[in-house]
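To start, the structure under review is shown below, and the notes come after it.
Excluded from the complex is one protein chain; the other protein chains are retained at their positions.
For reference, chains read A, B, C, D, E, F, G, H and I in written order, and residue numbers begin at 1 within each chain.
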Amino acid sequence: MPDPSLLETFPTPAEEPFVIEHVNEEFTSLCPNTGHPDFGRVVLRYCPGETCVELKSLKLYYQSFRNEGIFYEAVTNRIRDDLAELLKPQWLEVITEWKGRGGISSRIIARLGEEPGKS
Amino acid sequence: MPDPSLLETFPTPAEEPFVIEHVNEEFTSLCPNTGHPDFGRVVLRYCPGETCVELKSLKLYYQSFRNEGIFYEAVTNRIRDDLAELLKPQWLEVITEWKGRGGISSRIIARLGEEPGKS
Amino acid sequence: MPDPSLLETFPTPAEEPFVIEHVNEEFTSLCPNTGHPDFGRVVLRYCPGETCVELKSLKLYYQSFRNEGIFYEAVTNRIRDDLAELLKPQWLEVITEWKGRGGISSRIIARLGEEPGKS
Amino acid sequence: MPDPSLLETFPTPAEEPFVIEHVNEEFTSLCPNTGHPDFGRVVLRYCPGETCVELKSLKLYYQSFRNEGIFYEAVTNRIRDDLAELLKPQWLEVITEWKGRGGISSRIIARLGEEPGKS
Amino acid sequence: MPDPSLLETFPTPAEEPFVIEHVNEEFTSLCPNTGHPDFGRVVLRYCPGETCVELKSLKLYYQSFRNEGIFYEAVTNRIRDDLAELLKPQWLEVITEWKGRGGISSRIIARLGEEPGKS
Amino acid sequence: MPDPSLLETFPTPAEEPFVIEHVNEEFTSLCPNTGHPDFGRVVLRYCPGETCVELKSLKLYYQSFRNEGIFYEAVTNRIRDDLAELLKPQWLEVITEWKGRGGISSRIIARLGEEPGKS
Amino acid sequence: MPDPSLLETFPTPAEEPFVIEHVNEEFTSLCPNTGHPDFGRVVLRYCPGETCVELKSLKLYYQSFRNEGIFYEAVTNRIRDDLAELLKPQWLEVITEWKGRGGISSRIIARLGEEPGKS
Amino acid sequence: MPDPSLLETFPTPAEEPFVIEHVNEEFTSLCPNTGHPDFGRVVLRYCPGETCVELKSLKLYYQSFRNEGIFYEAVTNRIRDDLAELLKPQWLEVITEWKGRGGISSRIIARLGEEPGKS
Amino acid sequence: MPDPSLLETFPTPAEEPFVIEHVNEEFTSLCPNTGHPDFGRVVLRYCPGETCVELKSLKLYYQSFRNEGIFYEAVTNRIRDDLAELLKPQWLEVITEWKGRGGISSRIIARLGEEPGKS
Partner (left out) sequence: MPDPSLLETFPTPAEEPFVIEHVNEEFTSLCPNTGHPDFGRVVLRYCPGETCVELKSLKLYYQSFRNEGIFYEAVTNRIRDDLAELLKPQWLEVITEWKGRGGISSRIIARLGEEPGKS
């Protein structure tokens, strides 16, 4: 069951704004309709406020979706909301990319605020 | 025969705007001049209004073009119009990419509204 | 319906043995269980006897599978048998490669005789 | 000899503006200095006005350069001018890409108007 | 829990020997030491005897490893043994490929019999 | 018109046998049925006898096919025969690879003798 | 131990502003928690003021992190700060890219000023 | 020794502004410190004024750096200055890309004016 | 200092022979002449006897080369010898691949016995 209490933070180690990106190639959850597993990739990008997310805790948080039946769109917005509440970032972007089902692959993009100048 | 009545929707699961992209690698229809099959890839990208398109129904809708004689340009605008009417999205983009005929490959891009900041 | 009568031949234009390979990136048939379309790639390789298969007729023959419900294994053996009977080749190989269904992609390989030294 | 009279059109099948892209991987002409063949790729992108270029006629038009001695820059501007006159598009872009000669490859880009938001 | 009773077969549709290959890009199990998920790819290749494995049942069989704590080597040999017993094939090969842990990725190869001439 | 008299040679500069490979990415001829241009790639590999083919003359020889109507199979065997007669090599291989027509790409392989140990 | 005193400069050889980019594919430091090595790639991009960084001295500076226990975020900001102080550039960007740990790869981006028009 | 007198021009063959790009994959000069050869790639992009640079003369100009001891930054600015003086272009960009030395590869970008809308 | 005492084993979990391959993308040691770091990739492939090498212990063993001055050839033979002594395998292959120094990259291959049929 998705569990944001697994997430831990550490103080942002710089005063100038900068960008952090974590890419998880190994995300899996279940389709709530069929119970079949979904496999995807989760990209998290953000400009930290006063805290950053600790990497190992982020991995455990992602693993907590393993046996949850949940739609692509809900996964994406759930991760955005959990991390936004935890980190209070200057901006944040979550992109989930899902392998094909029946010949159709999908990508969902949720943001908080707008990145100043893409990178 | 292209059949928009196959399309189904579900309520958008978030209040913040976000982006959904579905890529179908396996689209086929017929050339109205020669009757030969055309093969292509259809990219649908949109920012949902109050509803999202259900993925399996989208697949069946695409399959309904299988034995239809229809030009590249008409396929693209037809998909845009059917989905725009169904979803009332904030913006929407349909890109069709077609394998080569006689050494020429093609791509058609139809939009509804303008995406705020590309992704 | 698969129709080998569409296939035409022309006399082999050389006396020394040589190898011919035709790769069709745009094969489609139907799943006999679900009726959903299958998409694949067909590789034909052979060393001609007295005749070669004419390229446009080969394309029309492949297109005749478009609305046939037929398993991967049966497609592959059917093509091998039809071409073997037509061409009486010194050897012949048919490889079909199928895009994934439920995360599993497949490849079927049927041969007639053994190629002397791979290329 | 480049022959724009080969080009044919059909009425634009939509009222909303959209983008059409045709990529010809198999363009060849002759170097006017040496007589040696040049090989390239021609990308045509445009937003149609009231007519679109018919695909087969475009192919024949490109083939009419086959034995013409003509510089890269002149090919590119010639195609832009012929298609601009034929189509009266809202905007149009011609990009020619040429394989290396003496270790140098080239690309020429000619436009008519400015595309509103790249794709 | 790995469950070979999920596997189903159908009669081999040809008398000449041929090769079948199924590639599952979405295999996951658990590390028996740490409980962390492992992600991999399973390639099954065989020359059928009198029966072939049914594709959907193969997918369900693979999914039955999802929450099993089991080593790479044991997964690979287990799949080989289950399928060898089920299919009585002329030869069979199972290759598992595992994403990196601590910078090391792995591949395990188990065979039954020897393939006559690689493909 | 294919013209082997364009080919020139130079004495083989070593006594030990070795292998020479020349790859021409820019071959074009005409389809004898439709008159449309064919585009391909020609790989020549051989172990020289007493003479080697001079590179610039080889290029001019290939260019002499530019406006010839000739089938794939005939091009390949013609090149093999012309070079075999010119060079009296220990072995020689000609592979032509042709871009797709109607979704089918082709490759023709003609040899003279057998290469001792592939490279 | 990271040692900025290793860095050397030379006078900027042009008066017009221009951009310099150095990509180090072979960066390694240690994880301060586990002591295990981290491996990454460091991209440095800047528009020089009156001095440029000398390439060999930059390499030695990067090597001085080899046995330092330091987090990704701290490495990135440390390099930005050391080079900003040394070079007084018009703008500067440091991007570090880190191979995956537990299936998650990371990228950190720190900037000084804003690049006028991306390249 | 770099020799701009090798450069020749021809009159720009169109009145509408357009873009010309020449990519030289085979640039070499010497390191002024060590005497070892440097190998790189030079991209020249410009919008012509009244004249364009002739391609073969450009190649000879680049070859004149072969045995010159010269830094990356100086090569790049030298080429920009020589071509700017020769061509009086509307804008011009020179990008040099250098293979790695000690694990660090480099890229230098010099411009004259600003390109209106990247391509 | 390379330390084979870090290596641990577990009993081979199958009686039929099979193949195990571990690829370490993150190997680093020092050049004994210059003290500069070398970066490489180590592929280990073997057919186990009665024991297999434990993966985490293998990683620690590789890390023990981090600050050792040692040549490419010696690293490769050292790993072969240490693992051969530990595992008493039926056959074993060690391939090290090293990033370029001065434009030259290297690969060293050491074997114990001969693999029956490559994979």
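The criterion applied here is as follows: contacts are C-beta pairs under 8 Å (C-beta built on N, C-alpha and C of every residue); 3 or more make two chains touch, one makes a residue touch a chain.
Only a predicted model underlies this, so the values are computations on that prediction, with no experimental measurement involved.
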Absent-chain interface as seen on chain F, which is shown: 12-14, 16, 18-26, 52, 55-56, 58-59, 117, 119
Positions on chain I where the hidden chain makes contact: 71, 73-74, 76-77, 80, 95, 100-112, 114
Residues of chain D in contact with the chain not shown: 36, 39, 99-103
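As a convention for this text, only the chains that are shown with their structure count from here on.
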Any chain in contact with chain D as well as chain F: B
Centre-of-Cα separation between chain F and chain C, whole angstrom: 27
Length of the line joining the C-alpha centres of chain A and chain I, rounded to whole Å: 36
Approximate Å spacing (C-alpha centroids) for the pair chain D, chain G: 44
Multi-partner residues of chain H (at least 2 other chains): 100-103
